[in-house]
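Here the complex is missing a single protein chain, while all its other protein chains stay put.
Let's look at chain A:
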């Protein structure tokens, strides 16, 4: 049926809206921050840890519907996916780049103070 094609149901969209706005920093990743299951996810976890900011991680390997729906929600095809202050920030490469040039720190400070 066509329902299978639409992973991002209105219900899932509403749930995701809530998840990304209820925490300042949310990382959708493979595995958890205690036990990342992919090098790219691990890289972003280590960067966030180095910034000393609180962040939530959600394991997309636990839920195939969430995994497919998020790709549509973020308009981003891969994981990890980092959300800051309710907005999609990027994947691993973008986070690494922003970490190196200081923009990530700046944005995190702004988000945590808002």
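In this text, a residue touches a chain if its C-beta (ideal position, glycine included) is under 8 Å from a C-beta of that chain, and two chains touch if they have at least 3 such contacts; residues count from 1.
Basically, contacts and distances are computed from a predicted model.
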Identity of the absent chain, which is to be given by its UniProt protein name, from "Protein BOLA2", "Squalene synthase", "Trafficking protein particle complex subunit" or "Inositol-1-monophosphatase": "Protein BOLA2"
Options A:10, A:54, A:77 or A:102, residue touching the unrepresented chain: A:77
Touching residue (missing chain; options A:20, A:48, A:66 or A:92): A:92
Contact footprint on chain A, counting only the chain that is left out: 40, 75-78, 88-94, 97-98
